[in-house]
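Up next is subunit A:
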Amino acid sequence: MKRSTMLAGLLLSGSLALTACSGNAAGADKTSAGPGGQAATGGTVQVLANAGFSHLDPVRGFDGGVNNFYRLIYRTLTTQGAAPGADGTKIVPDLATDTGKPSDGGKTWTFTLKDGVAFETGAPITSADVKFAVSRAWDPEIGIGSPYAKQIIAAPASYQGPYKSGEMPTIETPDAKTVVFHLKKPYADFGSVVAQNTFVPVPKGTGAGTELDSKPIASGPYKVSAYKPGASLKLVRNDKWDAKTDSIRAAKPDGFQWTFGLDPATIDERMIAGQGTDANAIAGTIQAASVARIQTPQLKQRTLSGLGGCTTYMGLNSTKKPLNDVRVRQAINFAVNKQTVRDAVGGSTLADLATSIQPPTIVGRADYDPYPSPDGKGDVEAARKLLTEAGQAGGFTMTLDTRAQPKMQAMAVAIQQALQPLKIAVKINIIDTSTYYEVIGTPSQQHDAAITGWCPDWPSGATFLPPLFDGRNITAKGNSNLSQLNDPGVNKTIDEIAALKDVTAANAAYGELDKQIMKLAPMVPLLYEKVLMVVGSNIAGAYLHDGFSGGIDLVSVGLTDAGK
Partner candidate 1 sequence: MSTTPTLLEVEEVGAAAGGPPTSTQRILTRLVHDKAAVLCLAFLLIVVLMAAFAPLITKLSGWGPYEFDSSAINSALGGVPNGSLGGISGEHWFGVEPQNGRDLFARIVYGARVSITIAISATVLTGILGVVLGMLAGFYRGWVDQLISRVMDFLMAFPALIFMIAILSSLPAGNRPVLLVVVISAFGWPYLARVIRGQTMTLANREFVEAARASGAKNLALVFREILPNLRSSIIVMSTLAVPGYIGTEAGLSFLGVGVTPPTASWGQMISSSVSWYSVDPMFFAIPGAFLFLTVLSLTVLGDKIRSVIDAGEAA
Partner candidate 2 sequence: MTLLRVRDVTKQFITRGQGGFLAPKAPFTAVDRVSFDVELGETLAVVGESGSGKSTTARIAARLLDPTSGTLEFEDQDITRATGKQLARFRNDVQVVFQDPFSSLNPRYTVERIVTAPLAYQGISPKGGGRAFSKELMERVGLNPDHSTRYPSQFSGGQAQRIGIARALAVGPKLVICDEAVSALDVSIQAQILELLVRLQRESGFSYIFIAHDLAVVRQIAQRVAVMNKGRIVELGSRDQVFDRPQDEYTKTLLAAVPRINPEWDRRRRLREQERMQSR
Partner candidate 3 sequence: MSETLFVVEDLTVTLPTSRGPVDVVKNASFTVDRDDTVGIVGESGSGKSMTSLAVLGLLPGGGRTTGSIRLNGQELLGRSEAELRSIRGNAISMVFQDPLSSLNPYYTVGLQIEEGYRAHRGGTRREARKVAIEALERVQIPDPARRIDHYPHQFSGGQRQRIMIAMALCCSPELLIADEPTTALDVTVQAQILALLAELQAETGTGLIFITHDLAVISSIAQRVLVMCKGDPVEYGTAEQIFSDPQHEYTRALLDAVPRIDDLIPAAEEVAG
């Protein structure tokens, strides 16, 4: 469960922000062929980035920025595929021989480790290491990453991780190769859960404190040879990694070199110029300003584009007057000019207009537009009618929370402008990036509306609709139900879908739930943002991976000419 964009620079918008989503987005539509080609073995791929990695410790790091990168140095029991399109989100065995054997009605899952897998130290990876690694998720100081293990695997209530509470009693390791998980309740898709970062093996007994954040112990094809947080990171080959045990990672280059802290505009300039080692470089999504500059045939060839898999929306706080009136919320839905909102983030190349809650990458999503307007430019008349009905023809003032980040502010201004004809005066309340979610996630502090985004961790409504609209999930802090919608009908449907055994049926049901919720208009879906990247001319094997919010699949990318 992740919000779309975390920590973007206060000073300049982070170009990697969009990729900072996790989730297995399926069926991305427009992944362009781009610089596919065949990657040669050798060379160093350069990565130009604005923001540094949050954590190298796998149990801490949990965002699109690190998830993709972790696959270079870490392995998990299972992992996503390495291919464009839907194949990329398919779960395949990695350290384990298969995607897990359920028993006990899906409450117990058994995994067997492959032979010949080892840490960079040369020590073989054992089931004990996996158990140790997973149990670290319970440590309150360390286990701040993926929450799934903790949510799904059974554990004593008092358990606080291996460093404080010793061995975890609920994970069994009958032998060095086998690891058995006992779940709180049956979980059909546990094979996907063990692809989470929490399941990266850590040598038993290591990794206390912040040890792994600076010196990770690699199990993947590369290991960290030099790391200056916020400045640079260098990966070299891990010679203890055996390609024979790994069918996913092509691992063609000899190494990777990250440069962090670059100004997004500078990154774009360098990528477009593509001089020197920048020919071997990849980077994040380009800035809106650079879109116009990559229209030449040469640059188009080096361009990759696809959906990010998230929905950017404006939550409407249904507890505040007059937003507690559904007609007012609907009116706002009609009135918002999504075109100008899209222009604010960089126009049609960088985003599609959103009509429903779930983005197109979600399986079972219904494509519909409950509040249509010509070209998405807003239907002021329809809105005015609804407002008149609601007795708000004279307009009102509402406060819109947004982050102290240019793009988010620009979107807020666009909404402000769009609502002006309805005499709705939007007061833009800018909140510091680092505290934004804290504020809007605290019902007592949030205002009338807030702009934010949501990315699914699963390519289904299960990780999208319930967290956002289940009225029983409203918490005093860390709330994600921004509209504070607590509708009995919606709650009931959520429970009904959760009871469904059939995944396909459930997905379809979520599509219907989407419509049911949007009738209540608790939010205004704004955009489905897209990824647009330029890679260096010597880059080969680059494609956007749907599992990593449209980031370039790092384990597949390489250089055309390794000697350059």
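Assume contacts are C-beta pairs under 8 Å (C-beta built on N, C-alpha and C of every residue); 3 or more make two chains touch, one makes a residue touch a chain; residues count from 1.
Quick note on selection: all candidates are chains of the complex that A comes from, given by their letters.
Quantities reported herein were computed from a predicted structural model and do not represent experimental measurements.
Asks: Using the contact rule from the top, which of the candidates 1, 2 or 3 touches subunit A in this complex?
Replies: It is 1 that touches subunit A.
Asks: Please name which positions on subunit A make contact with candidate 1 in the complex.
Replies: 10-13, 264-265, 268-269, 287-293, 295, 337, 339-340, 342-350, 377, 404, 406, 409-410, 412-414, 416-417, 428-432
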